[in-house]
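First the structure, which I've put down as structure tokens, then a few questions once you've had a look.
For this view, one protein chain was removed and the others were kept in their places.
Read from first to last, the chains carry the letters A and B; within each, the first residue is number 1.
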Amino acid sequence: MTLSRSILIGGLLSSLIVTAALISFVWTPFDITQMDIPNKLQTPSAEHWLGTDHFGRDIFSMIMVGARTSLAVALVAVGIGMGLGVPLGLWAASRQGGWADEIIMRGNDLIFAFPSLVIAILITAILGPGAINAIIAIGIFNIPVFARLTRAGALPLWQREFILAARVAGKSPARISFEHILPNVANLLIVQGTIQFSLGILAEAGLSYVGLGAQPPTPSWGRMLADAQTMVAFAPHLALIPGLAIISAVLGLNLLGDGLRDHLDPKIRVMRT
Amino acid sequence: MTLLSVENLSLAIGPLPILRDVTFSVAPGEIVAITGESGSGKSMTALSVMQLLPDAATTQGAIHLQDRDLLTIPESDLCDIRGNDIGMVFQEPMTALNPVKTIGEQVAETILIHSASTKSEAHNQAAAMLTRVGLPQDRFPLSRYPHELSGGQRQRVVIAMAIARRPRLLIADEPTTALDVTTQARILDLLKDLVQEFDMGLLMITHDLAVVADMAHRIIVMRHGEIVEQGDTRHLLANMSHPYTKALFEASSHQVDLPAPDEGPVPILSVENATRDYPLPRTRLFAPREHARAVNNVSFDIHQGERLGLVGESGCGKSTLTRAILGLEPLQSGTITAFGTTVSPSMPAAQRTKTQVVFQDPYGSFNPRKKVISILLEPFHNHPSPPRGREWFDVIGGALEEVGLQDSDSDKYIHEFSGGQRQRIAIARALITKPELIIFDEAVSALDVSIRAQILDLIADLSRRHNLAYLFISHDLSVVRTVTDRVLVMQSGEIVEHGDTESVFTDPQHPYTRSLIAAAPVLPDLKEVQNALA
Partner (left out) sequence: MLRYALKRLLSLLISLAVASIVIFAVIEIAPGDPASFMLGMNAQPDTVAALRAELGLDVSKTQRYLNWVGGMLSGDFGTSYTYRTPVGEMIKDRIWVSLPLALYALTLSTLIAFPVGIYAAARRGKPGDMAVMGATQFGIAVPNFWFAMMLVLIFAINLRWFSAGGFAGWDKGAATALKSLTLPAIALALPQSAILARVMRSSLLDILGEDFMRTARAKGLTRRQALFRHGLRNALIPVLTIIGMQFAFLLAGGIIIEQVFFLPGLGRLIFQSISARDLIVVESVVMLLVFLVIMVNFVVDLAYAAVDPRLRART
């Protein structure tokens, strides 16, 4: 089966960002901890491919290192969301209508009543700002997304006759959930996981922008934008470049997710926002 | 004078040929039935006449509605014809109506788009039409929503919509397939009356030969997108010339060669006063929950080697009873005892191996991500003495061969099999632990007649080899009659009649059993038809 254009473009963009982040561990064109005030606010040139910022640091190098922060935060947050949300969703579906289902679903509704940013604000209010707290905030918000999705995918499966056959064989609900239900909702989870990953990158950028995410000296795309804001009138490239980096990462993952959806099962509906 | 004449119609969807050289005609007041198994192209023929085909469809030939060729006139003219000159009734009444609009609005809409009547005139006409199809205004006002009606009532609304403009041609695509047998009989009578009253032509698509024989003036038999035989109903029945037609009729009235029962002295399953309630959604916020009784005080036994049938219409409680017998749902009162131990959802898994089940849906019965081998091994979960080592290969191979499949099939995924083969795998799964009791829950209802005949033969064959005891649950009376020794008739959660299969069918005692048997369409005895014609 041939892969669709969106998988190819999306996969290409995503792997470009991932590669940049990985290479930044061993090599960047310039050392980003080194200030170079005489060369500050340069526009893109042969030496500094994407120019320099107000401290004279190489923007290309900072984008590479910033990708690391974005990807790490989003990846761990999706991990938290899946790791807790999927088992909760499976459990709720296996006890449909029971108290466990009721509590899990009402708990989900409750988290949804706190927009992710509000959760981040609450956490920052207690623990102070930082990348870890951004991960927790985004991760908590991911839990109900995966719990709802898993439950919604699992409920119709529980009515199917092959589940009845497994129950006739005496298998426990937990075993049926992992052996029969999980493989049949996996496509759903892969597609939504990709989308949540891209949303995580957006959320991390937003949190860093308002100072609730990664703290200096850790570079991040969101904070590069915050630094650029006061200089946007005379150095617009400072704002343009990190923005384009965010857009390519998110666009790439979204295209990949949608392409995977069409490839695996076009009937899957993803949740956004 | 012909009303509809289809000439050399060929249809392809993309590169895939669907119909080839289909030619037939319908006259006013005539009922023409197209019949055939799934994939024969009968529904696509109906949709071609409506010109409601998928976008990728290409057609050749001609479809004349009186003097106009529906294949050449523009889409806007087709919109004027649909609903006005041709009405259509679909198979699935539960989804054929818009859930957010009232039935009055939906029937009146047909009138409004094709005539200059005002809204109130259209509503008056809609009310008259709904009354005509058996939904009088005092009980079914125009303001009802589809979800407030039963399947049969919804189908009447769809019919009212289709005939609201008194079209010259009505197309009905499996109009009663989704309905219970007694409802089916009433809807078929309604359609027959309407054809006479309005002098409509009726093109009816159905897989059910008994319905066809009972109702149609002419029959068209299709297979693989082609017409194999067509003619006047009685002539066609008397002198079937094509072998496929003969095979189809043989399969529809197929009688299996069931061995004489060899019953053991003690019951292996006994159901005593079983009662099962379902909680209803609360009607008031803090009111105590009310319950619906799905199974009410049901008692019966099954002995070793006995073949018991259970018939009833949808919602009568037969599925609930099945689940209770399988130990999947608790009882509110009464007991079910199988092989000497009480059945309940909490019974140990080891006790479950002696009762197995075959479900209806050959597509939903298997996890699509598992291979046949792991599907067949599932019943051994917690089996007290599972096979060891090399024994596994013999067990799997044996089970597959027993149902007419091959050893090598164990390594395939379920989507590689046809519906009939899947049902064989389902039977293999049920047999693999050598159970003493099998529940067949509508096990042949989803199959085409020829496949159904083969599976019924397989069941008879297996019961000859293993002296099987089974409970055969079905809504299809003719099937139950041929594969069981004794039968239970269930209505609204209760067993209303119980007895030897032949005597219940030839001399039913309970009025409900009588109405069921009277409503079931029966294939005519071909000999009688031949004699009558001769």
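Basically, contacts are C-beta pairs under 8 Å (C-beta built on N, C-alpha and C of every residue); 3 or more make two chains touch, one makes a residue touch a chain.
No experiment lies behind these values; they were computed from the predicted model shown.
Looking at A:132, A:152, A:202 or A:264, the residue that reaches the missing chain in the full complex is A:202. For the chain left out of this panel, the touching residue among A:7, A:149 or A:225 is A:225.
The omitted chain makes contact with subunit A at the following residues, 106, 109-110, 112-118, 121-122, 124-126, 198, 202, 205-206, 209-211, 225, 228-229, 232-233, 236, 239-240, 242-243, 246-248, 250-251, 254-255, 258, 269, 272-273. Where subunit B meets the chain that is not shown, the touching residues are 50, 52, 75-76, 79-84, 87-88, 90, 92, 95-101, 109-110, 113-114, 145, 147-148, 158, 161-162, 281-285.
The rule is short, and it goes like this: only the chains that are shown with their structure count from here on.
The mean-CA centres of subunit A and subunit B are about 48 angstrom from one another, to the nearest whole unit. Residues 323, 326-328, 348-350, 352, 355-357, 359-361, 364-369, 378-382, 429 of subunit B are the ones touching subunit A in the complex.
Those residues of subunit A that touch subunit B in the complex are listed here as 160-162, 164-171, 180, 183-184.
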